[in-house]
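In this view, the complex is presented without one of its protein chains, the others remaining in place.
And then chain A:
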Amino acid sequence: MKTGARILLEGLQREGVETIFGYPGGSVLPIYDELYDSEIQHILVRHEQAAAHAADGYARASGRVGVCLATSGPGACNLVTGIATAYMDSVPMVAITGQVPTSMLGNDAFQESDITGITMPITKHNYLVKHAADLPQAVRDAFYIAGTGRQGPVLIDIPKDVMTAQLEEVPPVGTARLRGYQPTYEGHALQIEKAVGLIADAARPVLYVGGGVIAAGASGEVARLAELMLIPITTTLMGLGAIPCDHPLSLGMIGMHGTEAANYAVTECDLLIAVGVRFDDRVTGKIEAFAPNARVIHIDIDPAEIGKNKPVDVPIVGDAKSVLQRILHRLVKKEGREGWLDRVRRWKEAAALGTDTSAALGPAYILAEMSDLLGENGIIVTEVGQNQMWAAQHYCFRRPRTWISSGGLGTMGYGFPAAIGAHFARPDETVVDVAGDGSFQMNIQELGTVAHYHIPVKVVILNNMYLGMVRQWQELFYDRRYSYTELPPVDFVGIARAYGVDGMRVEEKADVRPALLAAFESDGPFVLDFRIEREANVFPMVPAGAAINEMIGRRQR
């Protein structure tokens, strides 16, 4: 005889799950009872939202499906922000929630919520499993859906009586059985042929690559295509790390806080090769003025993204890696794009960073020092806001899956728990959460989790005592009326110590490097509270709704 809870855990193990993040409660007690003896490692977070973000960070750092667990009602609802975050960034995740017994469903029972109804718009798919015999197949299908095609979160809701039901015979598990779900991996041959022709003939091509390239493991193919055909590359926020920041053909990030070189190059290109991107408004700015003179090739695994925001000349539905391989196979080395490459190089040089000679402690200096110290060895997770954009601009990402950030939803409070998840996925790497003082306070209770398990995550707070990005918008677009964006000073080191976590406050430039070294050399968690200049801004910036070549705050020469 096996209980539903046992069957669930066996299902998870069959899918290769080693670590899950969760928080117990009445409706999941049968699962927790089974976990007590299980080989699966369970990490107790301090808030269910953190469980979802940790599962998400685990997935992004490893490329495997992340798993979180919560009880019914409030526990399940607390996962919602984390699930929505994963949905917007196409992160493979399975969220398991407890539910009131089937006999109580729909009765407004204690701690009941219709979590499948609530999460319908923010999951790739979800299940309410009403019979223990359905559990093995539901788990198999859920992992298959989460981890294939355009990846995303799947929720499995399990009533308590289904967890306790005793089964004499557990139904065998086959392959996933989904007649309505057949993702396309191979691009259409004719479209690939057309793309090859356009790439060979273009005079001013640009590669525009995003998170889909990271998900598909297609970084190598992107670099080969760029090098073979002499094509400059820009990445989206989600695509950072797809190409080394110091690659000669790299233009850096595109969009609202993108580089001048990237934004000008896309504006002037005659062929835009978009790979694993979705033409988000934070990238395109005014859509009519985005790559206005270019033909567009769009490679994406999700057919619904193609042509959604921007008309496309050559749509290719498929996996970025296999499609690029087939394109590469047909191309011969390009000569003579020197004029275009020279032009791009001049934009890059004109906007290159000078040496930071100011006395004030600024974010760029801290991030550059961090980048220098960690070299190729770090995973950078961020919160949301100025800290995120500074990290995207000033840290040099060289490998895929070393940049972990909430792009689509822009979830404050994401970084710290996601960093915890990233650590369990990649325990060999130094994991740093780049935070703002506002964002860090949104899931600051996870100091308890890092202390409890001695998780060596480093928190680098760029503390300006503001909700910095909102304040920046108020400065630029609301006549400096700082309505409710100023935060009183907080003794973050004191809070960290209260949880049993080491910390240090830094106010001088000269102390930055020693403080970072102390944090990186510590074998446990560490909080660094950098008191930075209060009104530093993220520049360049494209005002919302403007064309991407209409940047403000360009660096002065």
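Definition applied: a contact is a pair of C-beta atoms (placed from the backbone, for glycine too) under 8 Å apart; a residue touches a chain by one contact, two chains touch by 3 or more; residues count from 1.
The definition used in the following text is that contacts and distances are computed from a predicted model.
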Protein name (UniProt record) of the chain left out of view, among "Electron transfer flavoprotein, subunit beta", "4Fe-4S dicluster domain-containing protein", "Methanol methyltransferase corrinoid protein" or "Acetolactate synthase small subunit": "Acetolactate synthase small subunit"
Option touching the unshown chain, where A:Thr19, A:Thr81, A:Gln99 or A:Thr116 are the choices: A:Thr116
From A:Pro74, A:Gly197, A:Pro248 or A:Gly307, residue that would touch the chain that is not displayed: A:Gly307
Per the touch definition above, residue among A:Arg6, A:His47, A:Arg64 or A:His125 touching the missing chain: A:His125
Positions on chain A where the hidden chain makes contact: 116-117, 120-121, 124-125, 128, 145, 178-182, 302-304, 307-308
